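Taken from a larger complex, these chains appear in their original positions, while the remainder are omitted.
For reference, chains read A and B in written order, and residue numbers begin at 1 within each chain.
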Amino acid sequence: MADVITSVRASAPLVHCLTNVVVSQFTANVLLAAGAAPAMVHSAEEAGALARVAGGVLVNLGTVTSVTAQAMRVAVKEAAAAGRPWVLDPVAVGPLPWRTELAHELLESAPPAVIRGNPSEILALDGGGTGGRGVDSTDAPVAALAAAGALARRYGCTVAVSGPEDVLTDGTRVVRVANGDPLLPLVTGTGCSLGALVAACTAVTDDALLAATAATGLLTVAGEIAASRSAGPGTFAVALIDALYELSPDQLAEALNLR
Amino acid sequence: MADVITSVRASAPLVHCLTNVVVSQFTANVLLAAGAAPAMVHSAEEAGALARVAGGVLVNLGTVTSVTAQAMRVAVKEAAAAGRPWVLDPVAVGPLPWRTELAHELLESAPPAVIRGNPSEILALDGGGTGGRGVDSTDAPVAALAAAGALARRYGCTVAVSGPEDVLTDGTRVVRVANGDPLLPLVTGTGCSLGALVAACTAVTDDALLAATAATGLLTVAGEIAASRSAGPGTFAVALIDALYELSPDQLAEALNLR
């Protein structure tokens, strides 16, 4: 796990993020603090060229429009053609039919390395659940474990379900990460930037479950450090970037609480 | 007033924001700190579905394009059909004819609960004034009171005019909020996030003037607390989020300076 983080810092993988406009700045700063190199290109004219040379590609559906959807289709196709891993963050899939269809279309066009979402999104993506409420989950991660396993086996990928305790599976193995802090969901973009960190980690290891677990551990342990220095979600968001920057692989390994 | 803030925290209303890309992150963090649940969906394909289930809808014209204008039309129509309140923030209406026409079209399609703007925007929306300079106002709030009252009566809504002293009216009653700090306009998105807070408050009370006054009080009192802990606009923006998070309804009631 610590090796993955060390490799990201050593190789500074280019992470092509097709992500939403709400979290773009925070996501870029999270990637920079972790040692990766963010690049955000939203046009169908260019998304393919960047995906082909990126270490990893993130597709986050948060504020997708017909214009950026086209860029996502191109990026996923070209990433797959060039053997680059891509990560799907199916924001608000379930209650919103248009993006739910888009998520399935992208998954069918090329299997992702990792799907990262909240429990409601993972349940909905598997065809079940009642759907969350926008970006909020109305289900616990463990309730989505069966759905996560089914998705993982269907697409040959890893599924990371975020929550107070994160649950990750590649369809066979299951890992739980019991780190984090209640302030994390009070800052917009922490979940979305986890997707970006996962994409960064998939650039340095072929084991997608390891990549997703390392990214999850990094963000949630940094969250614990940040919380100890914060007066509220404002100072927490700032301290989180500092913590990601300074956290050593050894500190991470020691603080990680895997189950 | 304190009850409105308490209700927002207790019910965490979903606030659908069709807002500009400059302030999206800050707006989401303001809503989260205040206890609301932000959701930002920009496509015509989805804006209606979210508006129907949102507690309140914000339409902010800051960086509107032909693509997002279409999403705004759908969101306003569907919010009205489902009986959901919507709030208009007519950013830079006046000097820019295209969005000025769009603002009138949206207002005619369904009356909003609240219009929140700076004095120049409110004057321009009422058909008068010389127009501001982009997002800046060149007029004082009190100079826009007659225009605010006329708009309020025309659409049966509340109009909130922001400035050093905020002036709010439902066409009959007038409230002035004399809280705030000169650092507030030095952080981008404080006015825009006030519009989002107003939308959050309209989700928990049918009295739109009360909702707008509570939101204005919350943001401006939090601004005073933040200013007392800041060295400049950078630290102020961070402290503002913390202050919104920690401010108790009792503290708010005590610090409010209504006239």
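Criterion: a contact is a pair of C-beta atoms (placed from the backbone, for glycine too) under 8 Å apart; a residue touches a chain by one contact, two chains touch by 3 or more.
Note that the structure is predicted; figures quoted are calculated from it, not measured.
**Q** For a quick check: 2 copies are placed, so what copy number does the complete complex reach in this file?
**A** This complex, considered in full, is made up of 3 identical copies.
In the analysis below, only the chains that are shown with their structure count from here on.
**Q** Between chain A and chain B, what's the gap in Å when you average each chain's C-alpha atoms?
**A** 32
**Q** Residues of chain A touching chain B in their complex?
**A** Against chain B, the touching part of chain A is residues 20-26, 62-67, 92, 95-99, 133-136, 185-189, 231-235, 237-238.
**Q** Please give the residue numbers of chain B that touch chain A in the complex, ascending.
**A** 14, 16, 21, 24-25, 28-29, 32-33, 37-43, 45-46, 49-50, 53, 67-68, 71, 237-243, 245-246
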